[in-house]
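All protein chains but one are shown in place.
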Amino acid sequence: MSFNTFGHLFRVTTFGESHGPAIGCVVDGCPPRIPLSEADIQPYLDKRRPGQSRFTTQRQEPDTVRILSGVFTDGDSGQPVTTGAPIALMIENVDQRSKDYSAIKDSYRPGHAGYTCDVKYGLQDDRGGGRASPRDTAMRVAAGAIARKVVPGLSVRAALIQMGPHKIDREAWDWAEVERNPFFCPDAKAAATFADFLDGVRKQGSSVGAIIEVVAEGVPPGLGAPIYGKLDGDLAGAVMGINAVKGVEIGAGFAAAMLSGEDNADEMRVGNDGRPRFLSNNAGGILGGISTGQPVVLRFVVKPTSSILTPRKTVDRYGNETEVMTKGRHDPCVGIRAVPIGEAMVACVIADHYLRQRGQVGETPAWPFKKPAV
Amino acid sequence: MSFNTFGHLFRVTTFGESHGPAIGCVVDGCPPRIPLSEADIQPYLDKRRPGQSRFTTQRQEPDTVRILSGVFTDGDSGQPVTTGAPIALMIENVDQRSKDYSAIKDSYRPGHAGYTCDVKYGLQDDRGGGRASPRDTAMRVAAGAIARKVVPGLSVRAALIQMGPHKIDREAWDWAEVERNPFFCPDAKAAATFADFLDGVRKQGSSVGAIIEVVAEGVPPGLGAPIYGKLDGDLAGAVMGINAVKGVEIGAGFAAAMLSGEDNADEMRVGNDGRPRFLSNNAGGILGGISTGQPVVLRFVVKPTSSILTPRKTVDRYGNETEVMTKGRHDPCVGIRAVPIGEAMVACVIADHYLRQRGQVGETPAWPFKKPAV
Amino acid sequence: MSFNTFGHLFRVTTFGESHGPAIGCVVDGCPPRIPLSEADIQPYLDKRRPGQSRFTTQRQEPDTVRILSGVFTDGDSGQPVTTGAPIALMIENVDQRSKDYSAIKDSYRPGHAGYTCDVKYGLQDDRGGGRASPRDTAMRVAAGAIARKVVPGLSVRAALIQMGPHKIDREAWDWAEVERNPFFCPDAKAAATFADFLDGVRKQGSSVGAIIEVVAEGVPPGLGAPIYGKLDGDLAGAVMGINAVKGVEIGAGFAAAMLSGEDNADEMRVGNDGRPRFLSNNAGGILGGISTGQPVVLRFVVKPTSSILTPRKTVDRYGNETEVMTKGRHDPCVGIRAVPIGEAMVACVIADHYLRQRGQVGETPAWPFKKPAV
Partner (left out) sequence: MSFNTFGHLFRVTTFGESHGPAIGCVVDGCPPRIPLSEADIQPYLDKRRPGQSRFTTQRQEPDTVRILSGVFTDGDSGQPVTTGAPIALMIENVDQRSKDYSAIKDSYRPGHAGYTCDVKYGLQDDRGGGRASPRDTAMRVAAGAIARKVVPGLSVRAALIQMGPHKIDREAWDWAEVERNPFFCPDAKAAATFADFLDGVRKQGSSVGAIIEVVAEGVPPGLGAPIYGKLDGDLAGAVMGINAVKGVEIGAGFAAAMLSGEDNADEMRVGNDGRPRFLSNNAGGILGGISTGQPVVLRFVVKPTSSILTPRKTVDRYGNETEVMTKGRHDPCVGIRAVPIGEAMVACVIADHYLRQRGQVGETPAWPFKKPAV
């Protein structure tokens, strides 16, 4: 709806520029009486924070989040809980080296939003990317931490599964491994390959793309809608809205082009728990825009950053042809830092649909239904 | 917010089930004084209409659209124009063979929305897919026809570029060819291959997926926003919201994972017309969520339909394991009919952003900007 | 956001002009499995329908409503129920005497939307008021009939309590009387006075204003929000949005200016049913934007219609001074027909907030709360 609000019942409005005094967000619509403190949010921010290995930008941002509203210590429970009022979060910016950009401020960096922001708004916010900076993604991650608490039993995890030409071995997938390497890679061998490869990219002052996979488990069946409020449509919009993302797919994704109807459709049986059991998950947990109860599986691609140390042909804002090169800190593979952001966006969309479903439908009789008497 | 409205300033609300009396939509927010009559809409519906070749379902729907409101013959211009009031469109359903489905109504078809709709709403609308039916896409196409008229100079075209394992030769791309074969394929040779391939699929009662490419030309630079109102995010959400779509990518898309920053970023020069000229279009016409003025290029994948003639394992709504098979008419490659629908969704998103940009920004000084006096 | 949609989770989008082929609406977000057929809606339309007494316009509109979507006969219950899909309603226009207006089409009627619509949209929809016609209110009434079924136990009634200078005696209030006179007046004596008075107005070709009171009982406590989603704010917006309404007040309303804090605040006791009992209702059932559980009481004023038989000074669209007079059918007191419309808007707002509350909060422990153990 708005240009800076995301979601419907679980609504996130973000603000802030990379080199202004602070960034922040307002999470509106969160149910009351959910235990919440900064300690629930900070770990996710720490995952996203740059400068933690030689593979991400050396910009140092402690990214310490502060809750400004919407939480208070309840007399009944004695712990901080949400009140139902909007939850404002703020992170002060501490590393505002805007001078890095002054030399190139009138020249558009190829592949960067400088040109499009200028032709849209008629001005250049020359402070490190202004609003278009990936700095804003910290607030997406913070909001996602709250979203996770809204849906009981929800787990959202992500992993980097391809860097440049190098793919993981899916058979070797180990979620525990994701926490052990600087790439969020679920395959230890691939992580070693990524490290070598990315060192080379970094030393050349170049950059490379990546593919991330997000898996959400514990998504209740019935979230979404058959037409415009589709869970997959909203997920795709949310994830494509992350900086530098150029594609998104769900379940079998683009590979579905090559499948037959027999191979694609996930057959169903009755599970030992009496609930439906699917024999495969080409649907990626979503059928007809509505969650099936299977894990929601989504992949997205992050392009290589345009901030590279090689001079590139461009124009400036006054009509002259010129060359431009980004000096200083850069991210050889921004896809790495997109991993927790992808998780967060998926969590926000699911939380939103969880509340929407509760609003419209309330309690539904669960499958199997009772046969009506004849 | 709503489950059945799409867009913000150019808003489309659709209604109707495949086997109810009618389907329709309300297009709200359309600017006034745009010439519009049924003749502007019907050709696009005719393109989407099934039963035009042996390669689509034989369901016969004349799909004759009727404008119920929002247009009147202006005294000044003497022709029918939009008034600024909501434009309601309606198509009466004439081929409501709901008995085709009665045998299987309590069993969920694998890969079909029957199960998810049931666990969401607690009831089975057994009339040919109910709301989840692709019947609704006729209204998307109709709305798209109006959207095209909102943005001066806009052209949105699409083509089927892959069917099953068969891809087109991009060197052979000919837009004129798209009108000449039943697949909307821009490569005559590939179209012949598709025909042979799909005949085989059809005879087996099977189905197959496809990939469609949409190209929007004449998109003004500056549409979109750097964060949540991103043009690419909204396009992805819109296109993923089409029935059976499982993935969407923009510009270089998933291939960007393998590109270096040097190869990916589109360099800029000054064109002969004094406007910026890009030396490539890996961005697909969108940088930082905002249109560059280059063609917007988007691809999406359509899964094979789940309505196939082979028996499949499933469960019914009362907890029993069973098998199900779809009898009667079916679409061996629903991707074909998705071509005009993809065009329509892209047109709607662009029209919406065109109005949003005009609302927030009004007139922007065009590039190149005037250098301020020192 | 939209200019023609009302509500958030219970959303009503209307369309149609008074002299076009049809008017209609789409009610989106209605919960599934609510029994609904045309018979639930038609009686409310019949109440609003003009031409039922000599005191309303003689325009004859049978106003027969047809449900186009969103309802089907459930196999489980055997009766027509909502499916959760959008419910489209349509009424064909049968009495389209647009020639009545042709003589005055270029002259703006004082007090009428013709001038403002023209300067807004740049054209004159000369068909009987176009979109601004009160014809649209039929769809508000229809949507209200559905809204009433969404909130269990809700009752919304209204009455005309003042016509011109003549007020009812509140001591004589009898809801049963409202059904017995053509003014929806709860005081039989006042109704007789109204009849005499309005006959005089009508014979002079003049018109007169009125005040209507709406009372909603069975509104659950807790609907609304402390800031922008206030129940009273949304009610005021909804009711002021009815044609010709110029003021709205809740509870003590404008009289609260003269009250002291002691007299205004409604004291509380514990009722015999163990629930809170208020000793007065100056709040009109709403405190801090949230329903108290008391009846919601709201009043609004309807101005006299501008369609009168006396010539009036005006200008035409081409810059000339002129005079204008409305010929033909007119409503001496449009406030009468506003009674069921006011009810409907209040019902829609309450249904919307009922779903919003369920979405955000779900189940709340009811008052009295359990004292936490120390």
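Labels A, B and C are assigned to the chains in the order they are written; within every chain, residues are numbered from 1.
Rule of thumb we're sticking to: contacts are C-beta pairs under 8 Å (C-beta built on N, C-alpha and C of every residue); 3 or more make two chains touch, one makes a residue touch a chain.
Quantities reported herein were computed from a predicted structural model and do not represent experimental measurements.
Enquirer: Hey, which of C:Val94, C:Ala172, C:Ala192 or C:Met240 is the one touching the hidden chain?
Expert: Final answer for the missing-chain contact: C:Met240.
Enquirer: Would you indicate which residue among A:His8, A:Arg48, A:Arg157 or A:Arg356 is in contact with the undisplayed chain?
Expert: Only one of A:His8, A:Arg48, A:Arg157 or A:Arg356 touches the chain omitted from view, namely A:His8.
Enquirer: By the contact criterion defined above, which parts of subunit B meet the unshown chain? Give residue numbers in ascending order.
Expert: 1, 9, 29-32, 75-78, 84-85, 226, 355-356, 358-362, 369, 372
Enquirer: Over the whole complex, note the residues of subunit A touching the chain we left out.
Expert: Residues in contact with the chain left out: 1-5, 8, 11, 13-17, 20-24, 26, 28-29, 32-33, 66, 68-70, 72, 74-76, 81, 83-88, 90, 105, 120-127, 130-131.
Enquirer: Please give every residue of subunit C in contact with the chain that is not shown.
Expert: Touch with the absent chain occurs at residues 1-6, 8, 14, 108-113, 115-122, 130-132, 136, 162-165, 201, 206-211, 221-230, 232-241, 243, 245-254, 256-262, 264-270, 274, 276, 279, 282-284, 286-293, 301-308, 310, 312-315, 317-321, 335, 356-357, 360-361, 364-371.
As a convention for this text, only the chains that are shown with their structure count from here on.
Enquirer: Look at both sides of the subunit B and subunit C contact and report whether the same residue positions are involved, with over half shared, or different ones.
Expert: Copies use mostly the same positions to touch.
Enquirer: Please compute the C-alpha centroid of subunit A, do the same for subunit C, then give the distance between them in whole Å.
Expert: Measuring from centre to centre gives 44 Å for this pair.
Enquirer: For subunit A and subunit B, what's the span in angstrom between their mean Cα positions?
Expert: Inter-chain centre distance comes to 25 Å.
Enquirer: Just the number, please: Cα centre separation of subunit B and subunit C in whole Å.
Expert: 38
Enquirer: Which subunit A residues touch at least two other chains?
Expert: Those would be 1, 226, 356, 360-361, 369.
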